[in-house]
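Encoded as C-alpha cells, the structure appears first; notes follow it.
Just one protein chain is left out here, and the rest sit where they should.
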Amino acid sequence: MSGSSFGNLFRITTWGESHGMGVGVVIDGCPAGLSLCEDDVQAYLNRRKPGQTRFSTPRKEDDAVVIQSGIFEGHTTGAPISMAVYNKNQRSADYSEIASYYRPGHADYTFDQKYGFRDYRGGGRSSARETVGRVAAGAVAARFLETLGIRLLTYVKSIGPVTADAARFDAAQISQNPFCMPDAAAAKKAEAYLSECMRAHNSSGGIVECIISGVPAGVGEPVFDKLDAQLAKAVFSIGAVKGFEIGDGFEAARAVGLEYNDAFYYDENNTLRKKTNHAGGILGGISDGSAIVLRAAFKPTPSIHAPQETVNKNGENITVQIKGRHDPVIVPRAAVVVESMAALTLADLLLAGMGARMEDVRKRYRPE
Amino acid sequence: MSGSSFGNLFRITTWGESHGMGVGVVIDGCPAGLSLCEDDVQAYLNRRKPGQTRFSTPRKEDDAVVIQSGIFEGHTTGAPISMAVYNKNQRSADYSEIASYYRPGHADYTFDQKYGFRDYRGGGRSSARETVGRVAAGAVAARFLETLGIRLLTYVKSIGPVTADAARFDAAQISQNPFCMPDAAAAKKAEAYLSECMRAHNSSGGIVECIISGVPAGVGEPVFDKLDAQLAKAVFSIGAVKGFEIGDGFEAARAVGLEYNDAFYYDENNTLRKKTNHAGGILGGISDGSAIVLRAAFKPTPSIHAPQETVNKNGENITVQIKGRHDPVIVPRAAVVVESMAALTLADLLLAGMGARMEDVRKRYRPE
Amino acid sequence: MSGSSFGNLFRITTWGESHGMGVGVVIDGCPAGLSLCEDDVQAYLNRRKPGQTRFSTPRKEDDAVVIQSGIFEGHTTGAPISMAVYNKNQRSADYSEIASYYRPGHADYTFDQKYGFRDYRGGGRSSARETVGRVAAGAVAARFLETLGIRLLTYVKSIGPVTADAARFDAAQISQNPFCMPDAAAAKKAEAYLSECMRAHNSSGGIVECIISGVPAGVGEPVFDKLDAQLAKAVFSIGAVKGFEIGDGFEAARAVGLEYNDAFYYDENNTLRKKTNHAGGILGGISDGSAIVLRAAFKPTPSIHAPQETVNKNGENITVQIKGRHDPVIVPRAAVVVESMAALTLADLLLAGMGARMEDVRKRYRPE
Partner (left out) sequence: MSGSSFGNLFRITTWGESHGMGVGVVIDGCPAGLSLCEDDVQAYLNRRKPGQTRFSTPRKEDDAVVIQSGIFEGHTTGAPISMAVYNKNQRSADYSEIASYYRPGHADYTFDQKYGFRDYRGGGRSSARETVGRVAAGAVAARFLETLGIRLLTYVKSIGPVTADAARFDAAQISQNPFCMPDAAAAKKAEAYLSECMRAHNSSGGIVECIISGVPAGVGEPVFDKLDAQLAKAVFSIGAVKGFEIGDGFEAARAVGLEYNDAFYYDENNTLRKKTNHAGGILGGISDGSAIVLRAAFKPTPSIHAPQETVNKNGENITVQIKGRHDPVIVPRAAVVVESMAALTLADLLLAGMGARMEDVRKRYRPE
C-alpha cells in the first residue's frame, strides 16, 4: 500500500525520480485490442513538457517515451504496457546544497520524517517529474475512452486573481496562449500578472477545469468508490492541489434545494435530459449522462528565488535562496495531468461496471 | 471493486439499506488490544441520530448498536469487528409512489441505469442511512487515534450564506446549538435562515470543517495515496459532498508563493514548527506535524416538499411533490460523518506507515 | 490486509468467532438481478452442519441463516448481501481450561504470538466455525455460476488410507453415506477405519475432490492471478488443508511431456476438445473449457481425546487431555467448504474477465 499504484482494474504503477535514470509507468488491465502507438502517448507528454514558454522552467527535456511491452502489431494485447522516459538533462549539482535544509512548501521535511532520510536530488520522488508516468498512462486511458465516445477538455480557469470569463469561452483559444486559457483577454491579463510575479521572484497558483462529455449514465460505484470520490482522490493526488470541486462545488453549499436540484425532462427525441447541470454530471456517485465538470485548485509553486526563512538539520533557523530552474506557475502544465488522472479514473470505473448486471454477465459468457 | 469497502489495512465494509432489516459494518484490521465497548460507538452514533432538533427529519430511530464480534474481555482481538444497527421505524408505504419516477437531485435514475432496477424504498443503498456504518466504524477509528494522542474536532462552518466567524470561534458552542456551529451568533442567524427555508418547503447546503491535532509528522504515502488524496476520497464518498479543501484550499489558487509557503522554524525547545499553516498540515501528501485542516461543501438536501419538475418511467414529463420525513439541512448531522471518514483515513495510513523504515521492521521482528 | 476478505470483484468478508454471538459474511459485488432466497443458502449450510452423523461433533447447531440486506423482491440489487448465523449452543465452560496451555496442532500458540493474547473460547477466530460465512457466500456464488451453466460436484476421495475407487465412481452415492464418498464400498471401509480411530480417541485426515464443469474457456488471469493459483489460495485458506493439486497434480512431476500433454482435436461438431485432461482444465492459468479438477489434502482433526504432550504458559511441559465435542474426521463436512471456495474463486474471475477485450467493453457502453 505504498501508493505508487492507482486504479483497480485499469491500474497504473509509476516509478522514477527527478534526477535518477528516468521515470516510467506500467499499465495493467488495459483491454486487449485497443489500437495504440507511441505517437498517441507522445502527444500527451508534449503538453506537459517543460521549456515551452518563458513561464515554465527553462530545464529542457525531450521527454521521449518508449513503449516497452504490451503492444503487438499496433494493438494492446491485454498484457502490461510498460512505458519509460529516460532523463537527459539532470544537473544534480544544482541541488546538492538543499540536502542540509528543508525548503518551505516542499516535502523535504515530511519525507525525512517518514523514511529517515531522502533522495534530495531535485525532490526525488516528490518532484513533479513523477507525473510523466501519469500522463503517459493518461494518454492510453484517453484513447480507451475515445473509442467509447468519451472526450475530455481541460484548460486553465484562473491564474492567481485572473479568471477566464465563461461568457467569452472559446475552446480554440486553449492551445493558442501559453496559459491554456479558453479566453484570450484573460490570458493577456495572466501574462501581465505572471510577469510581475517573476520580477518579484515570486510564483502563482491557479485553477484547472476539466469537462468530460459522452460518459454514459451508470458509471461509478454507489458507496465509497463513487465516481466523484475517485476523481477527488485522483486529482488530489497531484502535488500542489489543495481544493477540488464537482459541478457547482463550494457554491452548492450556499444554494437552496429548489434552485440546485437539476430537473429531469424528456426532450423531443424522448431522451432523458437535465435542464441544468449544477450536479456536474454525477448523482449518488454515479454518472447521469450529462457532462462531468470538475475543478482543481493549485497552490503557488513552492520553489521561488526570493529569500525565505527556514531551518537546517543542525537545528538552526536560517534564510535560504533556492537556486535551480523552476516554473513561476505550474498550472498550465498541470492541466494535462488533471486530464490524465480523470481519464484513468473513468477507465477504471467503466471496467468496474462491466459486471454490475447479471444479464451482461450472462451475455458475455453464455451468448446464444 | 463494488466499493462498499474503505481502507486497505484498517478496512471497513458497510451493508444495509434505508428500509431493510438494518445497517451495519465490519471492520477488519483493527489492531489487537484496543479497549472498546458499545458505549464508545453509541456516543458517535448519537451525534448523527435523526429527530433531535426541529431542523432534522422527525423520523425517530434509536440507532442502538450491537457489537457482534471481535471483542474479548473489553479489548479488540485483531478479529473483524461486526456491528449492526437494526431498523425500528421503517415505513415503506411512504415511498412506494416514488418507484415510478426519478426524484431530482437523487440517485434514482443513476441506480436504474447502473443496475437495471433499484430498491426504491427510501433510496435503498443511496440513502444517508448507509452512513450509520461509517460512523460506527469511525468511532472505533477515533478510539484508536485517541490512544496515539490524535484528536478530531468537527463543526459546521456555514449553513447556506451564514458563516461562523473565525474570530468568534468557541469550541464549547459546538454542542450548544442545533447546528454544531462554533459561534453562537452565527447559529442564531442560521436558525432564522433555515426557518425561512422550511416555510418555503426548501432546503439548504453548508460547509463542515474538521481539525485534526496531534498527528505526528510522516503519515501518508507520497504518490497516489497521499494523506490529502485519501481524505479527499473519504469525504467525497459521503453523499451530497460537492467540494473539498485542505488548508487554504481554493484560496491558495489566488495566492503567491512568498505568502503561501509556510516558514519552518525551531521554537525555544528546539522543536521544528511552522509560522503559518496555509498548507493545512500536509506537505507532499505527508503530514508535517501541524494541525490538519479540511473542509467539505454539502449541497442542499435534495428531498424537498415544494413541487418539482421531473420525468416518470412511462416517458412523461411530470410535476411531483415528495412526501416523507426529510431534513431541511443535512449538514449538522453530517459533521460526525466527515469526522468518521477522516478518522478512518488516518487510522489506515498510520498502519500503512508502520513498515516504511527498515529499522522499524527490524525492531519489530528482531528485537535485542 | 488482515485477510478476512476474499476476492476482488465478487468479494466476501467474514466475521465471528466460535463462541461469540454468531458468525456472518458480507458479499460485495454480486451482480444485480440474480434470483436468490434464504433457502438457497440454507441448503449449502446444511451440508456442513455438525451433529448429523456419529462421525461428526455432537454439538448441535441449527445454523439458520438470515439474509439482512442486498435482496429486493427476490433478486440481488447489486448492494452488499449481509448474512448471519447466530450461535445457539455455545458452552464456553468446556473451553475455559485451555486458556492456560497450547493445544498441539491448534493455532493457540501462533495467535498468542501474533496478537499478544487470544480469544480462547473454542478457538475463537481460528475455529472451523468461521467457515459458516464462507459456505453461505459460496451458496450465492454457486447460484451465480449455475445461471451461467457452471456446476460443481464435490466429494470425499479418501479418508485416511481408504480411497474411493475411480472405477466404481457413482455420483448418486455421495449423499447416501456419512462420508460423502462416491463409492459405497469405500464408504463401508471408511466407516470401519473411523470407528477404530474413535475407539482410540484418535482422528483421521482425508482428501476432497471437486469437479467443475461448464466453465467456458478463457477464465483466469495469466500471471499472478491464474485460475489455479487463486483456487490454490482459496482452498489452502481452509484450516487443516496441507496439500492442493490441479489435474494430475503431483503425478505430473513423474510424467513425461509426450504422455502428459493433452492433445487438442475437433470433434464431429467442429468443437475444439482435448483427448485427455491431465491438465485438469487449466492451461497457462486460464480455463481451457474442459472440466476443472482439484484436490485438497486435509490433516487429521487436531482435537483428540487421547493424552498429548504440550506446554503451558507457566513454562512447564505438561500432558493434556482435551475435552469438548469434536469431529474424529472433518473431511466430509469440509467438502462443501472446498466447493464454496472454488465457487467464490470462479465467480470472482468471471467478473474480472468481463473487460478483457475492447470489443466487449464497446458492446457494453456503446451498443448500436
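A, B and C are the chain letters, set down in written order, and residue numbers restart from 1 in every chain.
We adopt the following convention: a contact is a pair of C-beta atoms (placed from the backbone, for glycine too) under 8 Å apart; a residue touches a chain by one contact, two chains touch by 3 or more.
This one's a predicted model, so the numbers in the text were calculated from it and none came from an experiment.
Asks: Touching the left-out chain: which of A:Asn8, A:Thr53 or A:Thr276?
Replies: The one listed residue touching the chain not shown is A:Asn8.
Asks: Among A:Arg118, A:Lys157, A:Lys242 or A:Arg357, exactly one should touch the missing chain; which is it?
Replies: Only one of A:Arg118, A:Lys157, A:Lys242 or A:Arg357 touches the chain omitted from view, namely A:Arg118.
Asks: I need the residue numbers on chain A that touch the omitted chain, in ascending order.
Replies: Considering the whole complex, chain A reaches the absent chain at 1-5, 8-9, 11, 13-17, 20-24, 26, 28-29, 32-33, 66, 68-70, 72, 75, 77-82, 84, 114-119, 121, 124-125.
Asks: Across the whole complex, list the residues on chain C that are touched by the chain not included here.
Replies: 1-6, 8-9, 14, 102, 104-107, 109-111, 113-116, 125-126, 130, 158, 160-161, 197, 200, 202-207, 216-226, 228-237, 239, 241-250, 252-258, 260-266, 270, 272, 275, 278-280, 282-289, 297-304, 306, 308-311, 315-317, 352-353, 356-357, 359
Asks: Spell out, residue by residue, where the missing chain touches chain B.
Replies: On the chain B side, contact with the omitted chain comes from 1, 8-9, 29, 31-34, 76, 78-79, 144, 147-149, 216, 222, 350-352, 354-362, 364-366.
One rule holds for everything that comes next: only the chains that are shown with their structure count from here on.
Asks: Centroid of chain A to centroid of chain B, CA atoms only: how many Å?
Replies: 25
Asks: If you average the CA atoms of chain A and of chain C, how far apart do the two points sit, in angstrom?
Replies: 44
Asks: Give the residues of chain C that touch two or more other chains, as numbers and ranges in rising order.
Replies: Expected reply: 1, 8-9, 29, 32-33, 78-79.
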